[in-house]
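Below: the structure, in structure tokens.
Note that one protein chain is taken out, while the other chains of the complex remain in position.
Chain IDs A and B follow the sequence of writing; residue 1 opens each chain.
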Amino acid sequence: MSLAGRSLVTIEDLSNGEIEALFSLTDEMAESREKQAGVCQNKIMASLFFEPSTRTRLSFEAAMHRLGGNVISAINIGATSLAKGESLADMAKVVGSYADIIVIRHPWEGAAKVVADYAGVPVINAGDGGHQHPTQTLLDLYTIYEAKGSIRGQRIALWGDLKYGRTVHSLIFALAKFGANILLCPSPGLQVPEYVLKKLTAEYGGEIESGKAIEDKGKGSPLPLDAIYMTPSRPHQLAMMPDISLEVELEKEVDALYVTRPQKERFAPGEDRAMEKKFPVVDKKLLEGKAFKRTLVMHPLPRVDELAYEVDADPRSMYFKQAAWGVPVRMALIALLLGAKKTDTKDNGSPKAKPDYPPYTHNLTLACSNSACVSIQETEIKYLKPEFKIIDRKPLTLRCVYCEHEVQPPYIASSQWHQGMLENRKYHSADSHWARTIKPENLIVFPSASKAEDSGFKPSQYATSPARKTVEERGGEEGV
Amino acid sequence: MSLAGRSLVTIEDLSNGEIEALFSLTDEMAESREKQAGVCQNKIMASLFFEPSTRTRLSFEAAMHRLGGNVISAINIGATSLAKGESLADMAKVVGSYADIIVIRHPWEGAAKVVADYAGVPVINAGDGGHQHPTQTLLDLYTIYEAKGSIRGQRIALWGDLKYGRTVHSLIFALAKFGANILLCPSPGLQVPEYVLKKLTAEYGGEIESGKAIEDKGKGSPLPLDAIYMTPSRPHQLAMMPDISLEVELEKEVDALYVTRPQKERFAPGEDRAMEKKFPVVDKKLLEGKAFKRTLVMHPLPRVDELAYEVDADPRSMYFKQAAWGVPVRMALIALLLGAKKTDTKDNGSPKAKPDYPPYTHNLTLACSNSACVSIQETEIKYLKPEFKIIDRKPLTLRCVYCEHEVQPPYIASSQWHQGMLENRKYHSADSHWARTIKPENLIVFPSASKAEDSGFKPSQYATSPARKTVEERGGEEGV
Partner (left out) sequence: MSLAGRSLVTIEDLSNGEIEALFSLTDEMAESREKQAGVCQNKIMASLFFEPSTRTRLSFEAAMHRLGGNVISAINIGATSLAKGESLADMAKVVGSYADIIVIRHPWEGAAKVVADYAGVPVINAGDGGHQHPTQTLLDLYTIYEAKGSIRGQRIALWGDLKYGRTVHSLIFALAKFGANILLCPSPGLQVPEYVLKKLTAEYGGEIESGKAIEDKGKGSPLPLDAIYMTPSRPHQLAMMPDISLEVELEKEVDALYVTRPQKERFAPGEDRAMEKKFPVVDKKLLEGKAFKRTLVMHPLPRVDELAYEVDADPRSMYFKQAAWGVPVRMALIALLLGAKKTDTKDNGSPKAKPDYPPYTHNLTLACSNSACVSIQETEIKYLKPEFKIIDRKPLTLRCVYCEHEVQPPYIASSQWHQGMLENRKYHSADSHWARTIKPENLIVFPSASKAEDSGFKPSQYATSPARKTVEERGGEEGV
């Protein structure tokens, strides 16, 4: 399937085959700069940065220039005319009439999707709040692919702040999608959130082994932290993954060590000092471990103290190369989305790998509970309707189509009964057996019993379970 | 007359013929992008934005890139080195030696004129405070021209904030110049200022009919607001305007509805809440009116709430197209000013349509009373002299050549008498018969009787009229 005219909002917008095709083109882009100098001639890229990110912006702009294209850019636009109460949709339409492709960074989660929906030209998400930063994921993957020849079967250790290091979550899913084996080595207190692990097992067929096993190995372990070992378990991946024990695996080498900095700016109050102190440092000594003999040392940069300068000269250090690959990766992406280059994708595939969950259609009063979600912002509610997918029934879980945050409403009702027989205006506990018989297209959800009653519903016999608290950001089993 | 090397400071810098020639070239620019890619090769445009205006800037920069040219830009330069007490003239000369054309937005009224006077290269005014934003006017006009084939005789309704919506004032004059019929539909309390109406009748031959007639039509009126109907009355325009009654006219269709947002940031204290509430909304329901059947719905954007999103999908909605036309309109303008494209203008015409008023040469102590005028700013008074034109004698009215604000000084004297016979050092009331015999080149004006006496003048017998208050911003009849 052609990439021309499409947008890249989340890494899941690309199939494995498309990513591999993009990497082939990246090789070509990196090979000879001169040959690429006319690929996007007369094309204009708008780079719109509502949040500062000099590195990412310069990388995109360098990529466009190397393709012979032009750039118009607006940075720190929080304070400018685009903010005179104007909606993202209006901005997208206007800039889409000036430029051939838009790169956007915005603090609101889901902002890039809105821009992509309205711009009329391809849009690349250069970071939408805590949601996604897919080109960072692409260049991380490419670094492994380029150095190791493949991602499948590689043993990748993710290190440091796995709680707030959000691009790391995208990377985890992408690595799983490609069948890599993942070792999670979080700094104390900065573990991967539960919903990420759940999504891994539910959507990517991961199989998680506790880190206890590793700790039991004793002092010999090259990884000084708690670790959770994640192996892909789906059939097509298992084919490539013989039955292995964790101990045997750890005798083997780590193919890449992905180091992240503590995202202090996102630490909750109280997490500050103590957690920073415990943050482990990757230095010469650590890398002397047997398992790290041929390990790629990666880091998304900027670093602070978690990666010692003494490692820079080490041939295993890949982080500056990794940053440098950002340019040809983005060149390839821009050229493909603009239709200036074509590729043969190896899969016949649907563009999106993620399962097609049924939509929640009865959007009565349900709004996304994520305060950073684009869909609930004052300027956006004038034209955007909340949209959710029903991604699980046990427990009932809805995912916002904009920011992908999840919500588990405790009470539900059926719109069919409601319309058919008024006396049946009853609400039920979401985890009652009865509730699960309601078809997706008839589903009405309530954030609380009182909200249900405000809407004129009365408790049914299946509403007796104690009020479950609304849990945000929980994943679950695969949906209906 | 060639546009090469000229600047665009106010819309009046272009004759009707030149504007029409520019529109022909705009058609060409919009037709094929590839053909234009070499038009301004090796040329550099400096875009200097002393005030934020992302949309306008990106539009100009996209235009230059589509012409194959380069852009250097400085934004939010209020706080930078250009502000180390440096004058606009110095800045203009320096940047004029770096770039081939300058686009400037500045908060001071008349700033673009100063830059044009000193830069040595063509300058385009991208907004100088509350004064002018001529390329916005050009793209508004082009939208009508493109959709309707002509501006002459079109019935254009201007809607909303006609008091502070300043680009709307420029548009009114431009529409009048092209012989359009104008319906003014202000939001309550946000009527067109009196001086604009006076200028319309005095300089553009407009004829104003009160909105009462419309109100009397009753509830059937498609325009729910007070309206003033303005028809061009000068001979050459009348030729195209048969004698019509207002009622007949309203039965006809409105050709374009130009919606503006409330310029809250300019509201006087106390105008805020109440006026915002009364601000009328253009929505589906309003556009169901018979008169709007083929109406172009226009808006300079950004919009806030005055134009409902439900209208976006309507084929009559032109506002995103209007924004998009900004690029080819600016391409045509840049190409013409740089001499990269030539046109045949249909009029033999003087470049300026506005009448040539006599200058006020005796610039004793008179400074512009507009606090935003460039001519009175600390860094500019070192080299700029105040300059005025005498645009009317009854009442005596002077217009600043920089910001075009008007002043009506209550007392005057003659420099001839003063130099000839010292005993005649007398001042007179500006509206006395005697006063009007003073030749423009001898005119001395005083803002008050005491100022006249401070300057050593005594009241004459024609200074008996009660002291008229100085009225700023009033237009008047055509001058001597």
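Following the convention adopted for this analysis, contacts are C-beta pairs under 8 Å (C-beta built on N, C-alpha and C of every residue); 3 or more make two chains touch, one makes a residue touch a chain.
This one's a predicted model, so the numbers in the text were calculated from it and none came from an experiment.
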Consider the whole complex, including the chain that is not shown, and state which of B:A4, B:A37, B:V94 or B:V401 touches that chain. B:V94
So which of A:M230, A:V327 or A:L366 would be touching the chain we can't see? A:V327
For the chain not shown, which residue from B:A4, B:A37 or B:A74 touches it across the whole complex? B:A74
Could you please point out the subunit B residues that touch the chain left off the display? 41-42, 44, 46, 70, 72, 74, 77, 79-82, 84-86, 89-90, 93-95, 97-99, 382-383
So which bits of subunit A touch the chain we can't see? 33-34, 37, 52-59, 61-62, 65-66, 68, 71, 301-305, 309, 320, 323-324, 326-327
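Everything below uses one rule, namely that only the chains that are shown with their structure count from here on.
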Rounded to the nearest Å, the gap between Cα centres of subunit A and subunit B is 50
